[in-house]
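One structure follows; several queries about it will come next.
Left out: one protein chain. Kept in place: all the others.
In order of appearance the chains are A and B, and numbering begins at 1 in each one.
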Amino acid sequence: MTDMPAEELADAVLLASVADGDRNGLELLYRRHAPWLLLRLQHRCADPGLVDEVVQDTFVAVWRSAGRYDGRGEVAAWIWGIGVRRLVDALRRQPRRLPERSRRQPALELSAEERVLLGVEYGDLGGALDRLSPELHAVVQATVLDGLTTREAARLLGIPQGTVKTRMMRARAQLREELA
Amino acid sequence: MSPTVVVNDVTKRFARTQALAGVTVEVSAGVTGLLGPNGAGKTTLLRILATVLGPDSGSVRTLGLDPADARDRTRIRRSLGYLPQEPGFQRGFSVFEFVDYVAILKELTPARQRHDEVRRVIAAVDLTSVSGKRVRALSGGMRRRVALAAALLGDPQLLVLDEPTAGLDPEQRLRFRELVSQAGEGRAVLLSTHQTEDVAALCHHVVVLHEGLVLFRGSPSELAQRAEGHVWFAEDRDPSARIAWRTGDGSHRNLGDPPAGVVTVPPTLEDGYLLLVGARDEEAAA
Partner (left out) sequence: MTWHITPELARSYADGSAAGAPSSSVEAHLLACDACRALVASEAPAGRLDAVWAEIQEQVDAPRPTWVERLLTRLGVSPADARLLSAAPSLQVSWLLGLVAVLAFAAAAASSDERGLRAFLLVAPLVPVIAVAGAYGRRIDPTYEVTRSTPYPTYRLLLLRVVAVLSVSVALTAVVSLFVGAGWMAMAWLLPSLAMVGVVLVLTRYVELPVAAGSVVAGYALAVTAMVPRNEVDVVALAESTQLVSLSVAVACLAVVVLSPARRAAFRRLP
């Protein structure tokens, strides 16, 4: 482990060193993952102050619970799991401000490139997802893409759990229809 | 540029031992080595310069101030960093907590700036990766580095290091020398050692102390020069040599007055030091 320069170490290895109390490892993990985490959180909550706080709490939690990463799945996914849950908790305590986009109309024109991308990542599903209305898309994103439970999704979006379930049913129905 | 420390004819006695018997020394910017055998009085002199002790007689002037005056003494301490021979650490303190503790004693407040300074010195000695670990759980070499970090707090103008490389393995000693060499830039460092390699590698100025007296002060090459014409190699230990030892390749290095016709070799710092101290021992025995 000491022969490789630290910047090239794999995430799992870095995380193990953080579990051992290595502050340098924490900084490296931060430089790698905090930027995308911040952006991804910002796509779910428009309050920059809150987002910054959540990023901070997330990495302090990473420092404290690095030993609990069980090695399954990507470290990035593990970090996202911590981050999104912190966001849910933070939003519970504060009035929510959803990002502008979710209130916009769905994109009218996809570029050719974006169409290709959609095809690769989600296949036909990608296009169908995009045609969902903003509320349905938000619910699908929260539960399916972000990995939240119904209750957490409800907290994140500021709607009752029952509404989450209903919208999921509608989204599923619409997707099934589109893909059939 | 006036010297950082001027010590004039300082004496110090403990019970039955005369630790310092009239020492006069000047320390300027850069690294000064204090060389001498155990019991030479090095630690006592360093403790006096670190304002931990006061001399029995003689005068000390540090940074233009008088350590015998209480107010001056506090001002000196604000620009002083001290690494004692046996650095001690509170039980249960982590590296960060210990250095932070010393930072409080050095009156570095408020907390945020103090913590930044603690991080700076910990990074300077390359211990960031273990800053959360308990000091007592670290190896001897790393503990020394923690103590060095604490001495570097507040960017002192005078650094007093008591045998900083004692007990370190060669690799650790090399790393420590690098740290000390970096620390010596822009300030005065006084370090004591009985390893001549440390002095040869680090110091631009050497003081040899023996039984409480200064035997030599000058540059390392001047000290080596003292043994010019007094060092030669032979198959065995030469009876006319004052000091001799077996070298790695099987021959013997002899120090003293060479017999006629023998080819002498260029002297090292160690030769100069041994000859000087050896001569003094002989005088004392006579």
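The rule is simple: a contact is a pair of C-beta atoms (placed from the backbone, for glycine too) under 8 Å apart; a residue touches a chain by one contact, two chains touch by 3 or more.
Every value quoted in this text rests on a predicted model; they were computed, and no experiment measured them.
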*Check each of B:Arg73, B:Arg175, B:Arg242 or B:Arg280 against the chain that is not shown and name the one that touches it.*
B:Arg73
*Of the residues listed, A:Cys45, A:Leu87 or A:Leu129, which one is in contact with the missing chain?*
A:Leu129
*subunit B, residues in touch with the chain not shown (by the definition above)*: 47, 50-56, 67-68, 70, 73-75, 77-78, 80, 82, 84, 86-94, 96-98, 100-102, 104-107, 109, 111-112, 115, 118-119, 131-132, 147, 150-151, 160
*For subunit A, residues in touch with the removed chain*: 11, 23, 26-27, 30-36, 38-40, 42-43, 48, 52, 55-56, 59-60, 63, 74, 76-77, 80, 99-101, 106-107, 110, 113-114, 116-118, 120-122, 126-127, 129-130, 137, 141, 145
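We take it that only the chains that are shown with their structure count from here on.
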*Residues on subunit A engaged by subunit B in the complex (per definition of touch)*: 17, 21-25
*Report the residues of subunit B in contact with subunit A in the complex, numbered from low to high.*
128-133
